[in-house]
Structures are given as structure tokens and as C-alpha cells.
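Rather than the whole complex, this shows some of its chains in their spots.
By letter and in written order, the chains are A and B; residue numbering begins at 1 in each of them.
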Amino acid sequence: MAGNTFGKIFRLTSFGESHGPGIGGVIDGCPPKLIIDIEFIQSELNKRKPGQSEFASPRIETDKIEFLSGIFEGQTTGAPIAFFISNNDTKSSDYNHLRDVFRPSHADFTYELKYGIRDYRGGGRSSARETITRVVAGAIAKLYLLQQGIDIIGFVSSIGHVQMKNVQQTLDRKSIEASSVRCPDAEISASMQSLISDVKADGDTLGGVISCIVTGMPVGLGEPVFDKFHADLGKAMLSINAVKGFEIGSGFEGCKQKGSEQNDQFVIVDNQIHTKTNNSGGVQGGITNGENVFFKVAFKPVATVMQKQQTVDKQGNEIEIEGKGRHDVCVVPRAVPIVEAMAALVTIDHFLRNRMYL
Amino acid sequence: MAGNTFGKIFRLTSFGESHGPGIGGVIDGCPPKLIIDIEFIQSELNKRKPGQSEFASPRIETDKIEFLSGIFEGQTTGAPIAFFISNNDTKSSDYNHLRDVFRPSHADFTYELKYGIRDYRGGGRSSARETITRVVAGAIAKLYLLQQGIDIIGFVSSIGHVQMKNVQQTLDRKSIEASSVRCPDAEISASMQSLISDVKADGDTLGGVISCIVTGMPVGLGEPVFDKFHADLGKAMLSINAVKGFEIGSGFEGCKQKGSEQNDQFVIVDNQIHTKTNNSGGVQGGITNGENVFFKVAFKPVATVMQKQQTVDKQGNEIEIEGKGRHDVCVVPRAVPIVEAMAALVTIDHFLRNRMYL
């Protein structure tokens, strides 16, 4: 049973390869009568696009979205929404030398053995270009969630060993977008950029951490015992290329605390029940408690390095390879819209799932 | 849409409350002709049981399993397997004072608001007693996986600030079971026990980290782009009570490395393709690569502390409460069989999903 559909009520089915005709998706279960703001969707896509900065891949893609169904007179109709983005700048010949090679820490080896066949051009289906579909569907989800007062803000909180402090307080989208690495702390942002430049000069690559805050959350989203809100959120994040870790609230650090330190005590603020602290990250017992949802996502460094590496080919020979093609030094800044999009997909899905209790 | 079923092919549906008649589950999709070793299943349950040590809840439950269907002459038949474990030692009166109280960092508040009704006795449905169902289903999954040469070994790698080194090499089940905190490093185990004693004296509680290794994995398990092996594994772990974080392979630490350090280079060992290192944790591109699967799970400290805490009741009054009832100081050792069980459920499910490619 293949796994290219995400969600239970608001469901995205993703398709497309890096160097095929294009990338697209079908959303089934979007509420009808939602006004589709194409400029907003395109602006979300642009945040993910390659070629945004010197340390991102120079592949030039307009990534222009085309809707194939489900929209009538500017609104959703309840019918499935299909969309498509053509691949234009596909230099497939860049990849001919990889036809028989298993690049280290890429998906070449596992795809070849699982499926017995592999579209080797630019990673084929395993390329992060697939995340376009998530950004589009996430943007539509955001349009709906914004109507409900729910907003999602992601940013880069660390690259390599350079990391921000006081991450949970950050809610300023302007300072995020002002930074070419999407880090709202100007000083840290500068250190990150300088680190990236150094590492690029060595032909090496970097990973990092994205933090994300969801504001305006209602109480009640999440379906115990398995489909807890943060469990589905974790799965969503871990399904993004290069993600190796997920934390909700105080995460791994919080596990070093004692119960008396970790517990979020309830208080009355403005006649409403709130928690004094938010170590829970807005989720208790798998259900949102009305506080901001706060989580972190760990991205490993880009696997393609411009250095010699040992590896093995399809015929079982040990060989040496060196990165070619157009690659990012650090994808973490470009991954911010993807993290936000997946958070939007989980949130709208649980928002609609919660409707059965109304 | 509620969320009490886990898995796509091997599917566990869980039911039961802490202080109702009992806890049980139904497994649909278990392969037929599997010999059911009830002693093994019971021994797995015993590892999870309360009352194993001085720092675990003294609630006395035999947790004796009863099968209601799906087994004929000692073997599975392909029909759904239902099982049930009675609740015996239910001191519901212990909880009368909690009928209207929202305990800090428990699920009382969110359940009350989501469902509009709440079985407050012992946490009701939100109690970790539900994890019995996972251990039973996981034990059945293990019986199948062992036939395929797949083994799952979990252990406690940190409690509070006390943590093990060189975690990924640990594969010695004897030294794990020899430790009352299920930590295979004898020295660290002693430190953990002494920490727990200190904290218990203060009426406080502790969290920690469980590490887990799956050996004998075939290449090819995992269904990109959404149902990646580690994405489903992460969801499985995050669905366990008190879990706040998940890492695969080198996780958050690995994100500080450069690509040239993080990458797992391919080599030929005994005529087979392997990786020299295993920073990937046995999963590449969302698909197992035949190396050991390695991951970590973060548990927050137990929410019920024997200290005064500020909170709010159902009527909106700010009040003070203090822990009563029978509670663990640190559940992490008892959670080892649960982590293993969820890993077994994810593995068998993906093992069976992968059958469509054969």
C-alpha cells in the first residue's frame, strides 16, 4: 500500500518527479465556497523556490501554478482541486552519470531495491521538488485557517552549531522575511550567513532546525489515542525530505526537568482558563489546549557535497563520486514554507475531524 | 473522525478505560497460521505492569490476557483477534475529588472541553493503562517478525540529567533486564536509581529517554512520500502518553554536522552493500536500507507530583491540589515494552504493506 496521500478529511494526494513533466496534487475534502487567492498561493510557492539566494540551488523554475479542477468563479466547489506545476529547467543530462550510482545518504539505493526501477534524473520521485505540492495545499489550508483566526509562523532557529535563544517568543513575520536565512534574530542571522559562506567554500553543506508556532488554536483538536495532534504533526514533519527529529513543547530538554518544573499550571486570565507556562507546546493528552502550538523540526545537512565520497554502484563496485549539478548548501531557509504548510495540513484536517463532535 | 485505530494492514483498534471493566483491542489483518505463544505475550505485559519496583505505581493488576476471537487450535485464522484484560484493582473513590478538577499537564481539561463529558476515574480513556493494548498487539507482531529475523530492543538511555554514552552499540537484552531501570550500563543504571530515590523523597517526578534498535531489517520498508518508515515510527512513538520528542539516527545532534560528516558512505561487506556509518538510523529516503533502525523517544516527567500545585476547577475557580492515588515517580522503565511494541506495530505494518511490490 503506497503512501502518497496525507490527511483523513482534508486529503492531499501528491504526484510528480523532479525531471518529468511536472509536479502536482489533488486535494479532496476542501470545504466549498472558500475564495482562492492565487496570489497568496503563488507567494507561498515563491518562498520555497530555488534561486532565492547565493546558497540555494540556481535551478531556475517559475513554479507557476495551474488549477485543473475544483474551482468555479474563484471559489472552491467541494469537488477535488487538482493543480499542476510544470518542470521547465530540467537538465536531465546532468544526471546521466548517476544512472547506476547510489549516492551516499540519498534515496537512490533504497528506491532501486524497493521498486526494482528508478527514475534517476534529479532524484526522480525522491526529490524535494515534490514538496511543492505540500506548499500549494498548505496555502489553501492557510486561507481557510486564517478565516478561523489560526496563523502559522515558522523560522530558522539554528543552522549548524549557530542557534537562537528564547525561541518560543518569536512571532514577528517581518523580521523573519527580512533575513535571507529566515532567522528573526538579526545577529544570529548574520552568523548563520557567514557560516554558510564558509562551508560553501569547502564544498560542504549544512543542516539546522526550524521552529514553528501556531497561534489562535481552538481547544479540542486531536484524536486520541493514536491520532493525537502532536503525533500527526510529528509524522507530517518527519515526512519532509531530510528531517530527522521532531519535538513538541519543551521536547528532549524538558525530559531532563522534574515534574514540578515541567508542569503547566492552570490560571484564569481574562475569565478564560490558560496555562502559566507552555512546556506542553499547546497540546495535552494529544488535544490542543488553546495555547500556542510550538514545535521544532531537525533537518540534516544536504547530502550532495562537492567533495569526493566513497560509494557503490548498481553492479556492486566500490567507486568514488563528487557532487555535480545545482544544489543547495543549506535548504533549511527554503524549508520554512514547507514546515508551515505541513502544519497547516495537520491543523485543517484536525479542525474538520473535530466537526463530528459539534 | 476518532483515532483509536493504528496501522493500515496490521491494524490495532484499542478500547477501554482505566477504571471501567477493562482494557482491550482488536487486531485486524494479522497473517493466518501464526502460532500464538501466550506465555510470551504475558511476559511482555508483565514488563509493563505496575508494581514492578519501589518507584512504580503500587496498583496491583494481574493484567491477565483473555482472547475472545481469531485463534483456533493455537493459531491465528486470518479473522480479527480480540483480546481483553480486566481491571481489578480499581479504587475509583481515590478520584472522587478530581471530578471537577483540571490537574496540571494532564488531559482532564482538554477531554472535558473536546467531548463535553469525561470519565474522570484514573484519567479514564487518557490513562496510560490503555498502552496495554499496544503491548499485546506488539507482542503478536513480534512473534511474526521474529520468524522473519527481525528483533526489537529498547532500553532507557537517560533519566533526568543522567544519560548513557555510545547508545547505538547497545544490543544486550540481558544487561537491560538486569537493571531495575532497564539501563544496560550498570554504572549509569545505579546513578539513575539513586536520582529516582532522591526525587521521590521530594514528592517530585522524572522523565527520560528511551533508545531503541531494530535488527535484521530488510531493505525496502517505508512508503514515500508521506508514509515514510520513520514518519510512521515517529507518529507511533508520539502517540504514547507523555512522549514529547522523537529522533531517527543522529537526530537533532546530527543537524549540527556538515554533510561530509553526516553522510553514510556505501561499502561492500561480505558481498553485500552496507553503510560505513549509520547516521541515517537505518532509513534513507523514508525506506529502510537494511542497517539497524535506531531511534530515540523523549518522555516528560510524570504529571502527578506529591507537591502543592496551582490549578483551576470546572467552575473556573483557581484552587490548589496535591497528588493522591498510586503513581509512578518515573514511568520510563515501564515504557520500554510500549516503545518496542509500537516499533513492532510499525514494522509489521510496513512489512505487509511492502508485499504489494513482490
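Simple rule for what comes next: contacts are C-beta pairs under 8 Å (C-beta built on N, C-alpha and C of every residue); 3 or more make two chains touch, one makes a residue touch a chain.
All values derive from a computational prediction rather than experimental measurement.
*Asks:* Since every chain here shares one sequence and 2 of them are in place, how many copies does the full complex have in this file?
*Replies:* Copies in the complete complex: 4.
Keep this in mind: only the chains that are shown with their structure count from here on.
*Asks:* Approximately how many whole Å separate the CA-defined centres of chain A and chain B?
*Replies:* Going by mean C-alpha positions, chain A sits 26 Å from chain B.
*Asks:* Quick check on the complex: what are the chain B residues that touch chain A?
*Replies:* For this pair, the touching residues of chain B are 1-6, 8-9, 14, 102, 104-107, 109-111, 113-116, 125-126, 130, 158, 160-161, 199, 202, 204-209, 219-220, 222-228, 230-232, 234-239, 244-252, 254-268, 271, 273, 275-276, 279-281, 284-289, 296, 298-305, 307, 309-312, 316, 318, 353-354, 356-357.
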